[in-house]
Each structure stands twice: as C-alpha cells, then as structure tokens.
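All protein chains but one are shown in place.
Moving on, here comes chain A:
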Amino acid sequence: MVIYGVALLSICMLIGVFLGDLLGGLVGVSANVGGVGIGMLLLVLLVDKLRKKKRLNEQSQEGLQFWSSIYIPVVVAMAAQQNVVAALDGGPLALLAGLFATIVSFALVPLLTKIGNDNTNFPEDEIQLKEAK
C-alpha cells in the first residue's frame, strides 16, 4: 500500500529529528543538529534492506516516489515565504557580507571536491534517483 511507503518515510524523519535534537542538546545548542541527514541515512539503509528482502512492493515505493518528486514544488513554496524585503533592506553591509560569503563558498567547491578524488566522473546511470518531474 502507498501509505506504507509514506509511513516508512515519516518514521525515518521522526527518528532523525529526535536524534538531531538529542545531538543538539549534547553539543549545547538548542537546535536540531543533522536531523534531516540522519533521517536520510536511515531511509537509505532501510530501503536497501527491504529491497533485498523483496519486502518493498511497487505501491509502497510509489509513496516514497511521490514525496521525492514533490520536493521542487515545496522548495518553490519555501522561496515564496522568504523575507526578501528584509534581506534587501539590510543595506550594503548585509549585501556585501552575503555576496562575498557566497562567492568564497562557491570558489571552494572545486578545491574541496579534489581532496581524495580517485574517480572524478561518476557514470550517469549510477545515480539511480529518477528525475523529478
């Protein structure tokens, strides 16, 4: 059933967020640390296991696929509720700080990607995630 996939996803998220909160408490910040990442890792591991045991049927996978492809629309909705006015009102200091921080971060991407790089080009078909439509 479709709901099995959605429930699996939801449980992974809840566990991830809970562990993220715990982790945040441990390092002394009142925020969620890595909750989403933990949730993703859990999902990857569980799906991997269930697939090998053939316990994840087509319909359950559809429940996961749906939420995976609704991702971009959710991001568009997220963009539509950003405080763009405040960002632009911050004046030159905020603008420059944000701009330079972004440029420096972009520039560092190729440098850090090279560290420990044995095979730069992953064949396209190795990435199995279906293109979100």
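In this section, a contact is a pair of C-beta atoms (placed from the backbone, for glycine too) under 8 Å apart; a residue touches a chain by one contact, two chains touch by 3 or more; residues count from 1.
Please note the rule applied: contacts and distances are computed from a predicted model.
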{"item": "Listed names \"Anti-sigma factor antagonist\", \"Predicted arabinose efflux permease, MFS family\", \"Malonate/sodium symporter MadM subunit\" or \"NADH-quinone oxidoreductase subunit J\", with the criterion being the UniProt name of the chain not displayed", "value": "\"Malonate/sodium symporter MadM subunit\""}
{"item": "Absent-chain contact - pick from A:3, A:22 or A:70", "value": "A:70"}
{"item": "Interface residues of chain A (partner: the chain not displayed)", "value": "9-10, 12-13, 16-17, 29-31, 35-37, 39-41, 43-45, 47-48, 61, 64-68, 70-102, 104-110, 112-113, 115-117, 120-122, 126-132"}
